[in-house]
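Of the protein chains in this complex, one is absent; all others appear in place.
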Amino acid sequence: MATSTVWVSIFLFALVLLAFAPIMTWVERKQSALMQDRIGANRASILGFKALGLIHPLADVIKMITKEDTIPTGAHRFLHFVSPFIAVAPAIISFAVIPYGGTYEMWGAHVPLVVADLDYGVLFVFAIGSIATYGSMLAGWAGNNNFGMLGSIRVSAQMISYEVALGITVVGLFMIFGTLRLTDLGVMQQETFRLFGFLEHFGWVEAGTKWIEWITIPMWGIVLQPLPFFMFLTALMAENKRAPFDTPEGESEIVAGYFIEYSGMKFGLYMMGEWIEVVVIAALLTAMFLGGWSLPWVNEANMIASWTPVLGENMANLAAMVLAVHVFLFKVIVLIWFQMLIRWSMPRFRYDQVMNLGWKILLPLSLANIVITALGILIVQGVTS
Amino acid sequence: MGDISGYHFQIVAALIFSIGALGVLLRRNMIVMFMSIELMLNAANLSLVAFSREIGNDQGQILAFMVMVVAAVEVAVGLAIIISLVRNRDTVNIEDTSQLKW
Partner (left out) sequence: MRTALFWIFSIAAVASALGVVGSLRSPINSALSLVVSMLALAGLYVLLEAQFVGLIQVMVYAGAIVVLFLFVIMLLNLRGSGAAGAESQPIAKAIGALVAVAATLWLARTLAAGRAPWPDVEEGFGTTRAIGEALYTDYVLSVQVAGVLLLAGIVAAVVLAKKKID
């Protein structure tokens, strides 16, 4: 039954990627308009239907494809051609390891909602993400333009700096869960722990006191590691090179930075890469810190077991699957909204501020977090054993 | 894995190592020579990992991991040396920096 397995996950994979990237242009326009007290995109129409401006992405695509594709004199033709693709491909590939849901058994088929369930899932995302640097770096160099060169130098320095912080911030999370596999992280985050359980361990209250059993907290990454959640988000946004961290593009300083010499669809590919990466960031944070596809306080296996008498085993699994995908997408959309909020509220950081944030704030904080997490794990083990 | 065995991997490693050695010997551009040294280190890593697979023991992989750490340090320091050399002498040709050969 392997065919049905692959089909479901790849269908969702394509749906999310293909649907989100154009809609992101609309989200970006509408949200910035709302925040700046404007109306936003509402002009493009098909036979008078404006659909809240949702037709604008279509108009964008037509414009991009029909534009002239210029190649400047003195450019390195091959690199100029290939670097937009190097910039977009990693963002799409890293989606492959992010799970949209658990594994479901229905009608004899085994349906895992992830394209590639790798043992080193998160490391894979980091490794693939580090390849994306080349897309931006080579673009600026290949265009034979001094502003492009400045953008390239800035982008390479920024991305290498934040990769260091990116890897170290999440070490605490892996120390707690003991796995890099994203599906395992999703299952483990369905557990709950008793917030005041330590009172019982010390014998300060009687065992089995009701209110202690009731006050439980889901074991989400954001609950166990609140600060790293925000540090990881910051590092990922810096890797994505969007607004507060857009010194490599810096319209008012170096015109358009590394993609200055691109026009038409190749320019469009850079924008698309950034938007897909926004979705990837949201999905990765959801899978690692926000409990993945599960609702808080709900253990999926128990949920399916309780639905089985009512719906039958197949329908219960199907319902759980549909619910999981919707929960996951809801969390992703909230995180996309949050990233847009940051992008339109913050002014661009100066270049030295970007570097200071990476090396002097994020890196020491994340190292301190590893030590504190290790102490916490030792204390918890000492208390419970 | 069919007809592929450790032998083939060792040949590939030896070829890459020789090409790296050639680069160090023949090229006069400091940066390209440095890249050739990286190639040689990588060839050694491939050899280690292939032997580790052949023996079925992961010590070779750990040694390869350590080689990568050393390579990262080496690149950081070496490129810093090259940057300061170019700033002072305005050349990347190794023949122009032969003062220590006296």
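Should a chain be cited, it is by its letter among A and B, assigned in written order, with residues numbered from 1 in that chain.
In this section, a residue touches a chain if its C-beta (ideal position, glycine included) is under 8 Å from a C-beta of that chain, and two chains touch if they have at least 3 such contacts.
Quick caveat, the model's predicted, so the values are computed rather than measured.
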| item | value |
| --- | --- |
| Neighbouring displayed chains - absent chain, whole complex | A, B |
| Among A:13, A:26 or A:124, the residue in touch with the chain that has been omitted | A:124 |
| Hidden partner chain, residues of subunit B it touches | 1-23, 25-29, 31-32, 34-36, 38-39, 42, 45-46, 49-50, 52-54, 56, 58-59, 61-62, 64-66, 68-77, 79-88, 92-93, 95 |
| Contact set of subunit A toward the excluded chain (per top definition) | 76, 79, 119-120, 123-124, 126-131, 133-134, 137-138, 141, 149, 152-153, 156-157, 159-160, 163, 180 |
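By our rule, only the chains that are shown with their structure count from here on.
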| item | value |
| --- | --- |
| Rounded Å distance, subunit A centre to subunit B centre (Cα mean) | 35 |
